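A single protein chain has been omitted from the complex, and every remaining protein chain is retained in its original position.
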Amino acid sequence: MAKIIGGITSSHIPAVGNAISQGITQEPYWKRFFDGYGPAKEWLAEAKPDLVIVVYNDHGLNFFLDKVPTFALGCADIYENADEGWGLKPVPSFTGDVKLSWHLAESLIEQEFDICMCQEMKVDHGFVNPIRALFGDQEPWPVKAIPLAVNTVQHPVPSAARCLKLGKALGKALESYPEDTRVVILGTGGMSHQLQGERAGIIDVEFDLECMDKIATDPEWMTQFSNADIIRRAGSEGIETIMWLVMRGALKDDAKVIHKHYHAPISNTGAGVLVLDNQ
Amino acid sequence: MAKIIGGITSSHIPAVGNAISQGITQEPYWKRFFDGYGPAKEWLAEAKPDLVIVVYNDHGLNFFLDKVPTFALGCADIYENADEGWGLKPVPSFTGDVKLSWHLAESLIEQEFDICMCQEMKVDHGFVNPIRALFGDQEPWPVKAIPLAVNTVQHPVPSAARCLKLGKALGKALESYPEDTRVVILGTGGMSHQLQGERAGIIDVEFDLECMDKIATDPEWMTQFSNADIIRRAGSEGIETIMWLVMRGALKDDAKVIHKHYHAPISNTGAGVLVLDNQ
Amino acid sequence: MNWKKQDYDDIPGTYVFDGQRAHPAYAINKLLYTFNDQACRDEFDAEPAAYCDKLGVTGDYKKAVLEQDFLGLLRMGANIYFLAKMCVPRGVSVQDAGAAFQGITTEEFQQNLLDKGNGLEAILAKRGDYWNG
Partner (left out) sequence: MNWKKQDYDDIPGTYVFDGQRAHPAYAINKLLYTFNDQACRDEFDAEPAAYCDKLGVTGDYKKAVLEQDFLGLLRMGANIYFLAKMCVPRGVSVQDAGAAFQGITTEEFQQNLLDKGNGLEAILAKRGDYWNG
């Protein structure tokens, strides 16, 4: 049986990947941010997942505005990273698990989540950088991976409440998978930030910390907020934090908090690492 | 306020478009089929819709298997028909209503339907032929049109129950639109048919008629069936009939049955025309 | 592991186009999808084998494409709607393919369809509220 052994949150900003590529993770600007991943790495080394499901948003690599799915699930053998327009060398491709993907597709659609099924899917920095931060650059990658993309770019985007429900459905879907597979769910993106408009540059440390505490122990708290509420507090791109709820919903209510780390600012954002043990 | 003045069902098979193009709609093979549209045309001439929402499935024009959305809504000014591989001359393009589309997108996502928003969308025979059969070939078309595509091709496809719920949400979404617009919903595709496998060529007249009667007056009846149940009775492509439920769900429970027509076989299918007045 | 059992597996003579069927046939269906585009059809017609190579269609799939073995392609997971983009312009209709699946002639297949309409008007008259033209 598939087993969700835990969930982890991570920022996915491009600068994280650049810092890793440039080998500057221990420079003063980056040190505290990357050191916050230490206990997560230790937990992963112990927990030994076979596969990660990465909940992230595409930023204009695989999806253009002609087709913006609310939720999109990868159903491919291989997921390639690719040039996002900046000419960066893509990282090695990721190995998926199609039988698990199709099982998830079937279960989620049966549970009335109207997902988009993607049998070919490029994965951008939103998917890649959390894996790089948590596992380090490796070839091949030490875990299989399945992308679950949430639209946080083209409004209307799904509510925090809907994301939490998707997570619960994802948990049920995984529980009903007959193969032995150890799964960790990564909730990525956020936290508070805004890239555009006269309000660009906002970070709300108090709101971020409140979100971290509540997502860890009382995620329903987050569903009181409309997306407008979240944008008001956390910024237009801070809405990404709703994706953490997909991860959280898949875990037990009483999943154990193993690690909490918060840093701000990094690039334009507040960044939180949560490690929740579901065993 | 937008007003749903009625709903109509129609086959959307390629042969219907070919028969219209070739001017053979009054030949013996086609006459009874096309005559069945007469009362629907009369009702439309009286009801004068401004816009039709066409619930259909794409058959490999706008969507490939890389991205198969469960539900996809057009959010464009113009929808082009295009060559589906057979070299046929496309029909004139259709004019959309973007403000209404975005209103629907916002309302449906708020109601927890995880639609895919399409700001550019080619429409295939599944969308085009019901309009051609109901309005005749015209340039420009006498109504605006918005495509709502349902995945009935790549399984898992949504259940009959989910389609009916989508219809109800669509009805609420339209009711809350402030502009005066007279809307007719077209539920297209079906009825029983199977194109592939040793069972190709099945038609189940009794099941089709039962579906027509129940969809008209008691659509919840249809939700007792799993997709496997429907495929067993109505064929692998007969599953398309679930799209009629999206239309039906958007109407009042007691919408008045104006017209019922059934013909079989036409090409490979059973074909039903229902006209429901919602005023 | 095996693909999981589905509740439609026991429907006779019916191949539901699910993940299990679509997955190995992704490349062939992609090739067929490109036929929406006249330029791709022309490129294929000029050099079918090279076009297969370019689109990653190999082995039995490539062989079936080159032999225009439409039935074989269907059995190997080509989706009927995508396949129509190759076979219809070559004079092989969806009814021809259906007939071939059953090992009967297209005329027999069509007659079987027509037989489905036998007694239709009587059935409708009995139900009562259908328009009969």
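In order of appearance the chains are A, B and C, and numbering begins at 1 in each one.
Rule of thumb we're sticking to: contacts are C-beta pairs under 8 Å (C-beta built on N, C-alpha and C of every residue); 3 or more make two chains touch, one makes a residue touch a chain.
What you see is a predicted model; the values in this text were computed from it and never measured.
*Asks:* Of the chains you can see, which ones touch the chain that is left out?
*Replies:* Result for the missing chain's touching partners among shown chains: A, B.
*Asks:* With the missing chain put back, one of A:73, A:174, A:231 or A:276 would touch it. Which one?
*Replies:* A:231
*Asks:* Please identify which residue in A:70, A:101, A:181 or A:268 touches the non-displayed chain.
*Replies:* Touching the chain that is not displayed is residue A:268.
*Asks:* Considering the entire assembly, which residues of subunit A contact the chain that has been omitted?
*Replies:* 32, 35-36, 38-39, 59-61, 64-65, 82-87, 153-156, 194-201, 203, 205-206, 209, 213, 226-228, 231-232, 235-237, 257, 259-265, 268, 270
*Asks:* Of the residues in subunit B, which ones touch the absent chain?
*Replies:* 75, 98-99, 101-103, 105-106, 119-120, 178-179
We adopt the following convention: only the chains that are shown with their structure count from here on.
*Asks:* Using mean CA coordinates as chain centres, what's the gap between subunit A and subunit B in Å?
*Replies:* Subunit A and subunit B have C-alpha centres separated by 37 Å.
*Asks:* For subunit A and subunit C, let me know how many angstrom lie between their CA-based centres, rounded off.
*Replies:* Averaging C-alpha atoms per chain gives centres 39 Å apart.
*Asks:* Where in subunit C do residues touch two or more of the other chains?
*Replies:* Residues 18-19, 22, 26 of subunit C each touch two or more of the other chains.
*Asks:* Counting only residues that touch at least 2 other chains, which ones in subunit B make the list?
*Replies:* In subunit B, 65, 154, 156 touch at least two other chains.
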